[in-house]
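This report refers to the structure that appears directly beneath it.
Missing here: one protein chain of the complex. Every other protein chain is in place.
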Amino acid sequence: MRFENRAPEETVNYADEHPLKEFALLVVGVLGAVALGAALLGFFAGELAGRVPFATEREYAASLTERFEQAKLTPAQRDARDALRALAAKLAAAMPLPPDIAVSVHYADEPTVNAMATLGGNLVFYRGLLHKLESEEAVAMVLAHEIAHVRLRHPAAAMGRGVAVGLVLSAVSVGAGRSLGGDAVQRAAVLPLLKYSRDQERDADELALGALVRVYGHAGGATDAFTVLSQAAKGEAGRVAILQTHPLTGERIGLLQAAARQNGWPVDGMRTPLPPALRSAAAGK
Amino acid sequence: MSNPFDEKSTGLTISNLEILPGKRVKSHLGVVQGSTVRAKHAGKDILAGLKNIVGGELKGYTELLQEAREEATERMVQQAKSVGANAILNVRYTTTSITMGAAEILAYGTAVILE
Partner (left out) sequence: MSWVDYLDWIVFLTLLAVGYFAGRAAESRHFASIRKREKELAKVLAFATKYPPAAHLPQQVRLVSGSAVVGSDYFKQFVASLRTLIGGRMKSYESLLDRARREAILRMKEEARRHGYRLVVNVKIESSNITGGNRGGLPAVEAFAYGTALKPVAPAEPDRAV
């Protein structure tokens, strides 16, 4: 009987292939499938939510804006709010807004440089943004943009998408847990949602521009508003476009100018000074 | 702790064979066991966490488990001595993780008296 130790074949128990191969396959396969799934799911959920009657959405949203409705406004702030409401009504008529959809404008005496549209046609305009805008056209562009979101039922669609993708993600994360792969899946699923969000912004910009031109005869205020918003975000140099909820300002202004030229609208024109009620509110009086 | 594997220091032969070549078992004295439960060291864990970025051997853990096995063996040897054995045969080791970050090391075997 012979006893010896022969060296067996080495790469039987582990794969003798480049590790980047499996990495690439998994990233493209798993994360790609997750992104595609989230895109499809988001699409259908968004479509479905957009079909919910506006009245139902408004009922549901009643509690969301309580904070702004119950806020005690000074007479000057009330005047500013009323001026914004009058401007919004003019723009809504120019959009035009279908009869079953209505907007309610709220004024928030807070330093945030922003404005937003939420469920139920509720718009919130912050003092911080008003403070930075110098013409009625610029204020009108911001309002028109938010009204356009309401007109296109964007808040409902965004919520539908968020809820649908969020539900599926949380089901997946029960399996994956808080692991590196689970985090990567989350990131991959958010990308299509961001894409939808940017598309919404572009659509709202385009619709708002039409209303703005119909009211003022030129597109001059549009770019002013975005320049202010971009400065509030402290510049956008070095930002990665696909990770943003909004398109980059340069792109938005370019698209607006192109749309104006295509329709034969004057890109620039005389600015109307802010109405006194807005001017004094913006100054913080 | 003297080395439990050293026959000279313990006076006890340990083997995972059932029959030792050229030796006869005079009497079988039953199963003896030694076990120890160890939790991982917080400091070592932080180091290991850093090491887990670049990969490679976690020496702190290797040593920790080695010490734990020595201790389990030492306890098994104590049991064997208490029943008057001079050898433990068919020794087996098992590792069970009890909760996250704690493991039981168990050594067991048959205590015997060799001629």
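Order of writing sets the labels: A and B. Residues in every chain begin at 1.
Definition applied: a contact is a pair of C-beta atoms (placed from the backbone, for glycine too) under 8 Å apart; a residue touches a chain by one contact, two chains touch by 3 or more.
Note that the coordinates shown come from a computational prediction; the quantities given were computed from them, not determined experimentally.
Contact with the undisplayed chain is limited, among B:V32, B:L58 or B:A85, to B:L58.
Shown as candidates are A:S179, A:Q231 or A:N263; the residue that touches the absent chain is A:S179.
Residues touching the missing chain, restricted to subunit B, are 5-7, 13-23, 40, 45, 48-49, 51-59, 61-62, 65-66, 69, 73, 91-95, 97-103 (touch as defined at the top).
Those residues of subunit A that touch the chain absent from the view are 1, 3-5, 7, 13-15, 17, 19-20, 22-23, 26-27, 29-31, 172, 175-185, 234-240, 243.
Keep this in mind: only the chains that are shown with their structure count from here on.
Between the Cα centres of subunit A and subunit B there is a gap of 63 Å.
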